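One protein chain is absent from this view; the other protein chains keep their places.
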Amino acid sequence: MKKAIVLGASRGIGKAISDSLKKLELDVISASRKDIDTSDLESVNKFADQNNSTDILVLNTGGPPIIEFDKITNEDWNRYHNQLFVGFCTLLQKIKVNDGGYIFVITSNVIKEPNSKLIISSAYRSAFSSVFKILSKEFAKSDVSLINIAPGPINTDRTRELVDDVVEYANSLPMKRLGEPEEIGNFVSAVIEKEIKYLSGVVINFDGSNSNFIF
Amino acid sequence: MKKAIVLGASRGIGKAISDSLKKLELDVISASRKDIDTSDLESVNKFADQNNSTDILVLNTGGPPIIEFDKITNEDWNRYHNQLFVGFCTLLQKIKVNDGGYIFVITSNVIKEPNSKLIISSAYRSAFSSVFKILSKEFAKSDVSLINIAPGPINTDRTRELVDDVVEYANSLPMKRLGEPEEIGNFVSAVIEKEIKYLSGVVINFDGSNSNFIF
Amino acid sequence: MKKAIVLGASRGIGKAISDSLKKLELDVISASRKDIDTSDLESVNKFADQNNSTDILVLNTGGPPIIEFDKITNEDWNRYHNQLFVGFCTLLQKIKVNDGGYIFVITSNVIKEPNSKLIISSAYRSAFSSVFKILSKEFAKSDVSLINIAPGPINTDRTRELVDDVVEYANSLPMKRLGEPEEIGNFVSAVIEKEIKYLSGVVINFDGSNSNFIF
Partner (left out) sequence: MKKAIVLGASRGIGKAISDSLKKLELDVISASRKDIDTSDLESVNKFADQNNSTDILVLNTGGPPIIEFDKITNEDWNRYHNQLFVGFCTLLQKIKVNDGGYIFVITSNVIKEPNSKLIISSAYRSAFSSVFKILSKEFAKSDVSLINIAPGPINTDRTRELVDDVVEYANSLPMKRLGEPEEIGNFVSAVIEKEIKYLSGVVINFDGSNSNFIF
């Protein structure tokens, strides 16, 4: 049976992806923060040693807190550099993704439209998206598809943290609602189930028509 | 039973989408060029009169010939302006897409990386993508999702026309192969089957990691 | 003396560019709508016959009216297709730009962030930007630089038409003001004066930090 590893799988989008993949014939490893803390490289290395190959890998982690630019310290930069960037790179260096596999990363719409509230996230998710795009060309040789999903306003604890009045916010959106984590979960599992391999190297906005940039 | 209209459905990507949708519980109208010629606005209007509502609409049409910039005439501009732009706009003005529906357009990677061989296509597919993005926000109010699929090198008659040595070309690609129309067909049907509505306003590269632009 | 042709030079951004170029040692032809109406291809051809070569060409034209998508007619599409797209293409086919020259086009920020009020403009300015990018590679061979300037909110009659309360609008902008046409005029003349040739194939936002897209 093919194997899937989903990070940040205890809640939100990660959980929805994990739940959706469990409906396929897959051995799904749903990792929570106690299994791997991507801000702690020791934890990352240990996880990679224990899970050194897979068919499907879903890179996903919580977002950093809101900090004003002037108040971000070196410690903050380094911590979230690890959590959002180095940890993921290390996993890609250490975990073998089998031929014909998939790697997904869940980033954010801030990689296209950076957000003053989410400076740290905008920066490091952009950095990782850049590496991910480059690697997509390498992995293509072994038929591994790399897909970057960039969610907008999704109905998660995170969004409820960031927004004062969720009902009002939802009403201001083009679809008059937040996206559901299950929509992303079902999307990921559908791509895998239908073996849509040529969808690779792509960044997919998942924001209910909310972004303004043409692409 | 819900209804789907697929244009350009006699071959290539259009046929693959049509074939894939037929596996769902849908009444699929597979329109070929004899049913509607989008370069002929009379034909477009007649088609829209006969098919004035649907749940799913797939806008798709063949590409224009290769013409050097200096040799493109007013007649060429006007013909392909109709075929790739005004025809589609007219259909969106005249065909009612029911609440909760989907509109797909099949464009091309040239909307992001315009191509000197494909000047006409680059221009008008960009123009339509711009209108499509704007409309995605309007249609969101009635829960209609608009999805722009921008294929790269797909295994169609069109690609075989544009490329001298297809085998050599395929080998030069990151995945060492062209994409299969069925991958796009299955993608479209999966999005519909799984009711992934929040995927709207998006442009999805479908090019096997071939493009170089980060997004 | 080198020659410059500026279209739409009777007011707004075109006038500012024309005024700024006149301070250089250039023979500046400031064309107004009575000299060339780009929506009328006969007028375009006549102008190109009379002005069949230049060193600097500035493509610039007024914007179309605000029309809701559902109310745009074939006549509208065709008229503005000519004004914003075919007219400019025809000039590029017919007017010889001398080696070492410059071609500027003044488009709009709507080419990156299309606007529901400005559907026609978003569409055809995108189409032309696509052709312009392609041609920049051709013209590079004869050291002609093509520069696409995409203004945001500039202090012109046009902006005053589009916005209800200009003072309030200006205050809502990052710089708390509209851009001045002279800033664009001075920019264009500086690039020419300093012979900055490697700036080619570029789209330059000119919007006082107003747009949200990362690029």
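By letter and in written order, the chains are A, B and C; residue numbering begins at 1 in each of them.
Assume a contact is a pair of C-beta atoms (placed from the backbone, for glycine too) under 8 Å apart; a residue touches a chain by one contact, two chains touch by 3 or more.
Model, not experiment: these values are computed from the prediction.
*Asks:* Thinking of the whole complex, not just what is shown, which of A:Leu26, A:Ile66, A:Ile95 or A:Ile134 touches the missing chain?
*Replies:* A:Ile134
*Asks:* Touching the hidden chain in the full complex, which residues of subunit A are there? Just list them.
*Replies:* For subunit A, the residues touching the absent chain are 41, 69-70, 72, 74, 77-78, 81, 85-86, 89-90, 92-93, 110-111, 114-116, 119, 122-124, 126-131, 133-135, 137-138.
*Asks:* Across the whole complex, list the residues on subunit B that are touched by the chain not included here.
*Replies:* Against the missing chain, subunit B presents residues 111-114, 126, 212-214.
*Asks:* Could I get the residues of subunit C that touch the absent chain, sorted low to high?
*Replies:* Residues 111-112, 129-130, 133, 136-137, 139-141, 143, 145-146, 154, 173-176, 179-180, 183-184, 186-187, 190-191, 193-211, 214-215 of subunit C touch the chain that is not shown.
Throughout what follows, only the chains that are shown with their structure count from here on.
*Asks:* Averaging only over C-alpha atoms, locate the centres of subunit B and subunit C and give their separation in whole Å.
*Replies:* 30
*Asks:* Mind checking the centre-to-centre distance between subunit A and subunit C? Centres are C-alpha means, answer in whole Å.
*Replies:* The mean C-alpha positions of subunit A and subunit C differ by 40 Å.
*Asks:* Show the residues in subunit A shared as contacts by 2 or more other chains, in ascending order.
*Replies:* Only 111-112, 214 qualify.
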